[in-house]
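Structure first, commentary second.
Note that one protein chain of the assembly has been removed; the remaining protein chains are unaltered in position.
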C-alpha cells in the first residue's frame, strides 16, 4: 500500500525527517510518500499559518498524480483534516489524533507535551473536536519561543522533558504524547525521566493508516465528509509563484 | 466607526445583500464596508470550501487598504475566525457566534435552523469551540440540496419554517437563530409560526461589533491570538488569476 | 431609549456610582435610570442576601412608574434574573453574564476576579446556569473580608490585581472580568500588570442592552419566561417600613 | 428529633397534606412540624413566585420560635435552599434533590414527571446545581395549565401517567420521581403502568433528614454556606399585612 | 430489619471492625450481619483484586442462607455493585456512593481522601458511573504504600490529614469523605484540622439502606438490573479450598 505523508510547513528538511520516521515503522510492502506543500509558512505556529497549511495540504494532495491508499496529515494541532476527508474516499489520519487514540490504550490518561505555548489551544481544540479530550490530562508547553529552540536546542529538550515530568507527577498523566518532532534523543529522555510510555504522532499515524487500509475501511460519505459539489471557484487554485 | 463585513463566498450579489442587512441596523456614524474575497467558492457548503474561505477572508482583510475598527466574518459555521484574530488587534465577530450569544439573552435555550444538512456539523463545531453549546437546543437543517433551493425557493422557506417549529416544540428551543440568509419573508414567517424571537447573525454581529468598539475593547494578545511572527512564506500570497 | 439600572443592595452611594459608570458609556439618546431597592441588605455577600435582593429588585422594577426599554441587574453573581424576565417583555441583562459574554469575543478564555471568597460559588452558579462556563478559566477571589476592604482599600486593590495575574499566568485566562466595582484605578492596574483586556460588567451590560433594544429583540415568552398567571398573593407586596 | 417541613406556597391545605405525608414515614420519636409561609403566592408556578417563596421560606424558618433538628423545603424545583443553609447549622433538605438522590440508588437513570411545562426548566436547574443531572434521563411535564388540573383532575392524573410511561420507554428511565403532590392514586397508577419504582420527594426528604441528624452531620460552614455577617437591612423583615 | 454488610477482602478482623461501625449507627430494630467473602485477597488495592472481590461479594451474598432487607458493599471504589443489583430485589448500597451522596447535602463540593495512590482512579470511576462526579472537588491519596501504613500508622494518619487540608484549601472542598477505614482518631483529627464535616462510608451506607427499606423502595428491574436469565455456567460456583 502507499501512504501519503504530508508535511504542513514548506521546509523540505522537515518533510524528509517526517518521511524517515514514517518509513522506519511502516510494514513491508508499505510505501511512504512524503510531500511538501507548494505554498505556506516555513513553520506553523498559530492559527493563521495553520489555516493556510490546511488548504495547502489539501491542494498538495489534490495535485498529487499517483494512486494512494491513505493520507497522513503530519502537523500537530493543525486545522484541515475535515476538508481532506471530504475530498478523498481513502482514510485520512491526523497525527495529533493518532497519538492520542493510541495513548488511550496504554494508560488511563495522557498528556501532550509541546514546545510553543501558543500551540496549546490549537492542540486542545483538535482533541476536543475529535472526541479525544476526556482522558487528556493536560496539554503542556515548554513555553519557549522558536528562536530559543534554534539558539539552544539542548535547553529546549531539557525544558520539554521537565514538562513531561510535571504532566506525570502533577497532572497524573500515565502516557506522554510528544507534540514536537525531530529533537535528538527526546523520546529516550522522556522515557528515562518519567517511566511512562511515549507516543510519537507520525509513527502512530502510520500504524493507524495501515490498519484502516487493511480492514478495508473508508471515510463515511453520508453527511459531514460528503464529496463537495462541483461548482465555480474564483481564482482558485492559484497560479503559484515558483518556490 | 468603520466595520468591514466580509462575505465568505465569491458571489458579489450575496456580499451586496449582506452589506444592506448590516447597514440597516448600523448606528448613525457607523460605516459598513462589505467585502468579497478575491478567491474561493461561489457558495460555501462544507469543510473544503470553508477552509478555503477561511484563508480567503484573511487575505481579503490583509489586502484592504483603509482603516477599520472591527471585522465581521459573515458566514454561518465557517472556519477561520481564530486566524483573523491573530492578524488583527481590532475585534473580530463571527456571525454564528454573535447570533448565539445574542439569543442567550432572550430565552433559556436556542436552536439554529439552516438549509443544508451538511452545514450542521460545521455549525455545531463552531458553537462548541466558542463555548456556546450549553444552551443550544439543536442545530436543524431543512435537509435540502442547494439545487432544490434554487429550483423552488418557496418550498425551501416552508421547509425551514417547519424545522423552526420542530425546534420550538420538540427540542424546546425558546429562540431561533437563522443560519441562512436572503430569503424573503423568512424571519416574519418563523416569528408568526413559532411565536419566539428570531435572531439574524449579520445584524447581531453589527450590534456586537459596535459595542466592543464603543467599550474600547480589543482582542487579547497574550497567547491564542498573539500576532504571528515574521517569517518566510513560500509562494504566498498567490499571484491570483483574474476573476 | 431608557434603561433601568437596578442596584442589588440598598446603599444609595453605590447606586449613584453604578449609574455614573453606565451613563459614561451610554449612546447619545440613551437615558440611564439608576434605582435602589426599597428593601434589602446594605451589601450583598452571600445566598441569603442575594435571594432577598432578587425579590427586592423585582419589586423595585414593578413599582417603577415610567416606561423603559430594558433592565440591567447590577449585581455580580446574584439570583433573580430569571424572575425579572418573567415579569417583563423588554430585555433583562445581568452584569455577570454581560461581562462573560463580552469577554468571550476577546480571548479564548476569561477569568472573573472578585473580592470575597464566598462570592465565588454564586458567580460560578450564575455562569453555569447562563451557559457561559465552558470558556471560564476560573473565578478567583482575593479572599478578604468586607471589613478588610474598608480598613485598607489599597491592600484590597493590590490583592485583586494579584489574583488577576494568577488568572492569566496559572489559569491561562486571556481576558479578565472584574466582579467588584468602584475601586479607583483597579481596571488600569489590572491592564498594566496582566496585559490582557479587562471587562467591566456594568458597561458591558449597557452595550448589550442597547444592542438588544436596537435590534428590536424581546424576551421569549413561550416557556421559561412566560408571564406569571394572575393569582392570590398573601401579604405581598409588604407594607414596608420607611427607610 | 423535630423536623420543620416548610411549604413553599401559602395554601394551608397543601401544608397540611405535606405534613401528613411526612408524618406517615417518620420514625417513632420524630416530630414533623409543618409550616406555611407568612407571605407569597397561593401556588408556585415559575421563577417570580419561586424567588418570592425562597425568601418567604427563609423568613418563616427565622421566625420559628422552637428548636428543630433539620429543615425540609417542600417545593419541587424551587429556589432558596442555599440561603437556608447559610442561615442554619442544622441540615436543610430540598425535596427535589432528596427524590433524585434516592432514585439513583434504585436504577441507572431516573426521570422527573410533573404537571406544568414551565416547571421543567426550574427542576432541571435545581438538579444541575445540586450535581444530580448526570443520571437524569428527562424532566417531563404533562403540559397542562393549572386551571386544567382543577377542572379535570382525573385527566391530569392520566396525562402524568402517560408521561411516566414515555419516560420509561422513550427516555429509558428506570425510576420515576413524581414532581407534583396530592393526587389520589397517582403513585399506584404509575407503578402499575410502568413497573418501575416511584419516589416521592417529601417522604424521601424525611428519610434523608433523619439520616443526617442521626449521623450527627451538619452543614459545612467554611465557604458557600457560611453564616451571613451582621449588617444593616433596610425595611426588612417587612411589616406584613395580616393573612 | 436485617442488613448484610459485606467486606470486600478476606480479612476477618476488618469485617468485624466494619460490622461494629455499622452497628454503632443502626437504628433500634436493625440487625447488622457482617460477612467475609469465602475467597479473594486479604486486602483490595487495585483492579485485579477488586474484580475478584466483585464476584466474591456476589457469591457470598448468594450463599447466605437467611433473609435480609438490604445489602451494603463495604469497599471503597470497588467493582461489582451493578452485579449485586441484578441478583437481588432488595436495595444494594455501595459505601463510596453513600458517602458522596450524603456529603452533597452538607456542602457545595466534597473530596474523597484515601491512602493509596492507585485507589484514586477506581474511586473516580465509581463516582463517575454513579453520577456523583459533578460536585466532587477531588479524590486525593496520601500516596503511601500499604507497607508504609503498617510500619508507621501514625505517619499515615498524619499524611491523610494533610491531604484533607489540601482538599479544603486548594481544591475548595467543603466536606471530606474518608475512603479508608479503621484508623484511630482519624475523623476527629480531620474535623479538627479542616473545620468541615467528615462523612464515613459505612455509617452513611447504613443510614441510606435503612431509609430505602423504610420507604419500601426496591431496585428497578426493567433494564439494567433485570434478574439474570437461567443458564448454564461451566465450573461455577467453584469447589473452594477450605480457608
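The first chain written gets the first letter, and so on, giving A, B, C, D and E; residue counts start at 1 in each chain.
Here, a residue touches a chain if its C-beta (ideal position, glycine included) is under 8 Å from a C-beta of that chain, and two chains touch if they have at least 3 such contacts.
Here the structure is a predicted model, which is why all the values come from computation and not from measurement.
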Shown chains touched by the chain that is not drawn here: A, E
Selected from A:1, A:23, A:130 or A:183 as touching the chain missing from the view: A:130
Chain not shown: contacting residue from E:117, E:148 or E:162: E:117
Which residue of E:29, E:46, E:153 or E:185 touches the chain not shown here: E:46
Interface residues of subunit E (partner: the chain not displayed): 10, 37-43, 45-52, 54-55, 58, 79-80, 82-83, 85-87, 117-118, 120-121, 125, 128-129, 146, 223-226, 228-229, 231-236, 238-243
Positions on subunit A contacted by the hidden chain, ascending: 25, 27, 91-93, 97, 101-102, 104-108, 130-135, 168, 172, 174-175, 194-197, 199, 203-204, 207-208, 210-212, 214-215, 217-225
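Definition applied: only the chains that are shown with their structure count from here on.
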From subunit B, the most remote chain by mean C-alpha position: E
Same or different contact residues where subunit D meets its copy subunit C, judged by the half mark: same
Approximate Å spacing (C-alpha centroids) for the pair subunit A, subunit D: 53
Whole-Å gap between the CA centroids of subunit A and subunit C: 44
For subunit D, residues contacting two or more additional chains: 120-121, 223-225
Chain-level touch network, classified as line, ring, star, complete or other: line
Chain pairs that touch, as defined at the top of this document: A-B, B-C, C-D, D-E
